[in-house]
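Removed: one protein chain of the complex. Kept in place: all other protein chains.
And now, subunit A:
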Amino acid sequence: MKAAIITFPGSNCDRDLAMGFEKAGAEVVRVWHKDTELPAGVDVIGVPGGFSYGDYLRCGAIASRSPIGQAVSDFAAKGGYVIGICNGFQILTEMGLLPGALMRNASLKYICRPVTLKVATSDSAYTAPYGKGAEVVFPIAHHDGNFQIDAEGLKALQGEDRVAFRYAENPNGSVDDIAGVLSANRRVLGMMPHPERAIEDAQGGADGAALFRALAAIGVEA
């Protein structure tokens, strides 16, 4: 399985994300934001956390319109797997690949600590290894993770079982405690918590490893 990790100016979780895939046995290719095409044979795209373009204008806004952005959109439109974590989630909402928006935390504080999440659906490659109702601990590290969506959009997410993760205790004001959401075809995941910062015990927990192992298996089965 081949994973492409995008690096924007200001990305700072790209190497951690690459490590998550590599430790799970995937081949990783690194892609620069000025590239206009993905390498051949990519199965999964990882959009990492950080502060792309200094969070200018809005978090993720400039990155979502960068040269590689169109290639990511096209890949998703063809049914490709895309995972966006933290700033990556913000970028995917700005691209329109996922609904809603990430606003300033309700507390106005930058929050950096491990949080407990409840897996909200088994029905995705990302969450199947845990199973609905399972609890996992991933770190969060964000200032703008307050997920908001209009009432109609929220109803659609809930009705279509597209909430991937919920916070056990809401840290940032997100509507319906939402920590991560899926696209309609369930192949694009955006989430604020960092599974790539929980892949081995030395990091304080390894709950994230199963997500990367499941993704690493995608190309193998295909």
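Everything below uses one rule, namely that contacts are C-beta pairs under 8 Å (C-beta built on N, C-alpha and C of every residue); 3 or more make two chains touch, one makes a residue touch a chain; residues count from 1.
What we mean here is this: contacts and distances are computed from a predicted model.
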Of the listed "Fe-S-cluster-containing dehydrogenase component", "Phosphoribosylformylglycinamidine synthase subunit PurS", "Ferredoxin" or "Electron transfer flavoprotein subunit beta/FixA family protein", the name UniProt assigns to the chain that isn't shown is "Phosphoribosylformylglycinamidine synthase subunit PurS"
Given A:Gly20, A:Gly100, A:Gly180 or A:Pro195, the residue that touches the chain left out of view is A:Gly100
Among the options A:Arg15, A:Arg65, A:Lys118 or A:Arg213, the absent chain makes contact with A:Arg65
Per the touch rule stated above, subunit A touches the missing chain via residues 57-58, 61, 65, 93-94, 99-101, 103-108, 146, 148-150, 173
